[in-house]
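Here the complex is missing one protein chain, while the rest keep their positions.
First chain written, first letter: the chains are A, B and C, and each begins at residue 1.
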């Protein structure tokens, strides 16, 4: 199993056409190349349908984008932790802004990730919500102000106080939970500021996936963490 | 691409442990074996995570269990038709009783399945709902009274009038939509009655997946359709 | 009980500040005045919290904006048909574009409205969906292309073929279901065209509620139906 280390660059492939199926595999190979060359951990959160193919061909940590709070049995059309883990996922996003879930479901899913030893990254839109998430003890919490997602305006530049406040509130409520910085990250400078403000990595999507040259962007992001 | 023909035995793998990951592959190979020996179409609706592996190793029609009404872009944790199709799925369940969706979403998904030439099987719990579904023109509609799902009591035996009524209402509203019979199907006798009542196949889950000998059950079901 | 007759002008109060609480009561009194003067049926779909106050003071048909598919018992924070009926509602909107619900819930709610003799108006966004709705036998179906809602561009002017197609599909599937025209209705001309195209009334919101002079608009709409 590929180990997750910090600083962590976690790339959300979403359902971008540039990151679906065979193209998702190509992009994951780019992530792998940069990870091997820089020794910085680069993880990819891919569509459920793509997990097995990518996890079997690429040596980077593969995340699911969502799992449902279910156990083996009579469930149709849901994503089960047992299945994504068997397919090779080592972690999962939870409560992404494009897949918000009930508080009770977040708790249930975190019980499952602990029981199955799957790395959990819960998304939060504000420092307050990050505090609530921290009380539920995920491995890490990625704070993404929704208005900045996909904007190209990095939260680390536009609203650094949100990151500082999040880092503070999380460390007060549960210092074992790691802070990631999300929303609007597009270049290495954003990553640098995010780390300086006390996070241990970033959650990025379009900034890498839709970049003209994802390898170049990822490489710069990885190197600046050194 | 594997063709879908009638009579159709559509096996819903759900998230049963007997039908997840490697075990799903084994079960799909059993379906394939029976299909090849009998020439009766046996399709499998598998978890999104398992689609690619099974579709690439087994020559039977593979269905998704659900797809979301989305297009390529900023969606996280959802199941996209483009991805399941690239992975090898040729059809999808829609609105299963364990994954009920909004009427407007059913319509959006059916627009997508038509545009992508994916076979659509919409589930309905009553003849009335089957009628509503027929107006939306899926390829087929599987009627499953929820109280019989997983009960071992076949709708074809316990409430044959539901099937008759469904067949009638569908043929009145849209005769091009095929009726399948679901809920409680466990043996070949249930299949026989279902066909006699005017459906062109069945949707079955635990009756096959959790059977002590799935191959035997499937073989008997396939042979009785001859 | 106030009777619902055609042509029907059904005004959705939504949660507009101009149509909440005491202001909702004032607006309902305007509806009542126009209804009495013109003898044209003007109904108001008001917030659950406002139903009893308005129904007890105003003699027009009062609709709920939504009801949940529940019966008396352990339900918290839901809107029950028994309660809105006791409070004086004689009808309800179902599946409005701002409150889309599952196909199975639409069916359950329609069972309840029939059992409780409450008038049902199901909303649909397209002719296809209107056809599906017609199969479920509501009293009427209001077709509102979502892109026109609140736009000030009337579907009757911009896309008359949508209304014609809806009227045709509904009368083919279930001629007992009445067609209403929704989305973008702002003046009497829109109402006139809607009726000419075969509907028996309109569903209107901002066109009346946010008009500088709601009474004038309603009066013109009512008179043109003569």
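Assume a residue touches a chain if its C-beta (ideal position, glycine included) is under 8 Å from a C-beta of that chain, and two chains touch if they have at least 3 such contacts.
Remember, it's a predicted structure, so these values are computed and weren't measured experimentally.
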{"item": "Neighbouring shown chains of the undisplayed chain, as defined at the top", "value": "A, C"}
{"item": "Candidates C:30, C:53, C:122 or C:219 - the one touching the absent chain", "value": "C:53"}
{"item": "Where the unshown chain meets chain C, residue by residue", "value": "12, 14-17, 20-22, 45, 47-53, 64-66, 70, 72-80, 82-84, 86-87, 93, 96-99, 149-150, 205-206"}
{"item": "Residues from chain A at the interface with the omitted partner, ascending", "value": "95, 97, 100-107, 125-126, 128-129, 131-137, 169, 173"}
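To be clear about the criterion, only the chains that are shown with their structure count from here on.
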{"item": "Chains contacting each of chain A and chain B, listed by label", "value": "none"}
{"item": "Copies chain B and chain C - rotation angle from C-alpha fit, nearest 5 degrees", "value": "180"}
{"item": "Where chain A and chain C are represented by their mean Cα positions, the distance between them in whole Å", "value": "45"}
{"item": "Overlap residues in chain C, where contacts from two or more other chains coincide", "value": "none"}
